[in-house]
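The complex appears here without one of its protein chains, the remainder shown in place.
Think of it as A and B in the order they're written, each chain with its own count starting at 1.
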Amino acid sequence: MKKSLLIIFVLLISSSLFADDFVTQFIDTYVEEKRPVNNVNIGKTMLKKMAEDVEDAELKTLLKELNHIRMVITENRKDAKYYFKKANELVDKEFSDYEKMLSVDERKSKVEVLFKEIDKDNQNIILIALDNDRKLTIISVSGKVDFNSISKLSDLLNEEIFSSGTNNEHNRER
Amino acid sequence: MSNDKFHRIILPLSNQFYRLALSIVKEQTEAEDIVQDVLLKLWNKRNEWDTIENLEAYCFRSIKNLALDRLVSDAIKKTDSIDAEIESRTFVDTHSPYQEIVQQEQRSIIYQCIEKLTENQKLVFQLREIEGMNYKEISQSLGITEDLVKVSLFRARRKMRELLSNFENFDKNEW
Partner (left out) sequence: MNGEYIHTLLNKYWGCQTSPSEEKELQDFFLGENVPNDLKCYIPLFRYRDEQQSLSLSPGFEEKIRKQIKKSPQYITIRIFAPLLRIAASVALIVALGISLFLISKQDASKPYLTETYNDSEAAMHQAAFAFEKLSRAFEISESVYIKTFQEIDKLNLDWPGMDSINIEKPAPRKKIDL
């Protein structure tokens, strides 16, 4: 592996323009090199493509109504706890205008979901979850979302994946 | 490690990819381009291979999708005639020009019959008759359910049987 000059892609630059997004801000402000995280960004273009690629009409509509899905995940115990604290700090600092949709606070697992309505077709949802004190998941979804659409999306996407045959069975009887 | 997987598993499937692409776009250069595109695209995404459950099936699906895309967007007109090279390919057992003509006629008959199949039937037909894949493999490679595979194959073969047995334009004695 070559190690030297770092080159940044334009797409990453553009992602820093979404300053009002929780995950983007979180990465900008708190993520450190020594504490690497997994980050997934699914933008509008990709969502449109996904909508084209699925069969189900309802799923198509739901996907088209989303703006982006961003995630940050770490499975390192120390980092998870550290970033969990930082995520909450960020909420208090910059996202205090969000409504707390639900919060579960058990000894080892904590989940919080925050919600903000921008307008009729535009909502932001933030999820911050710490599982078993060792895995941190931060998800931010923007678009037309509510309780209903979330569980529908979850079911339909799982169905889509299942029916598109991505099951891992390697029985090649010829 | 990814390098090895690519060379060991994916590249050997190149011909199968080619035949699938060819069955869709019906043009050799185009089909080769498609295979090349998919393989290179796949290589460039090797850091995502871990998220893909079945790499081989994924490739087949990509080939199918790209070929269908090209079919739609290309200026290549889909005609009833087949690529000249394929058509002129002769069987080893050709003894006379006359037999060659007969065989050519047989060939266009079958192509005509295949054209009467639906999209899914054609694809399933290709993967089963030519590549010898089982139902599960076909379903994963095309991204359709196994039930649809079985139904498509059944209907495809039934259609072929019907069309071929009703074909009266030829002299059976010649064969």
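We take it that contacts are C-beta pairs under 8 Å (C-beta built on N, C-alpha and C of every residue); 3 or more make two chains touch, one makes a residue touch a chain.
The structure presented is a predicted model; accordingly, all values stated were derived computationally and were not measured.
Enquirer: Using the touch definition up top, pick the residue from B:L22, B:A67, B:L123 or B:L142 that touches the left-out chain.
Expert: Residue touching the chain left out of view: B:L22.
Enquirer: Which parts of chain A are in contact with the chain that was left out?
Expert: On the chain A side, contact with the omitted chain comes from 1-13, 15-16, 27-33, 36-43, 45-47, 49-50, 52-54, 63, 69, 71, 99-104, 111, 113, 115, 117, 125, 127, 129, 137, 139, 141, 146-148, 150-151, 153-154, 157-158, 160-161, 164, 166, 174.
Enquirer: What residue numbers in chain B mark contact with the hidden partner chain?
Expert: Touch set of chain B with respect to the missing chain: 2, 6-7, 11, 14-15, 18-19, 22-23, 28, 32, 35-36, 39-41, 43-48, 50-52, 58, 86, 89, 91, 103, 106-107, 109-110, 113-114, 126, 129-130, 132, 134, 150, 153-154, 157-158, 160-161, 164-165, 167, 172, 175.
The rule is simple: only the chains that are shown with their structure count from here on.
Enquirer: Please report how many Å separate the Cα centroid of chain A from that of chain B, as a whole number.
Expert: 39
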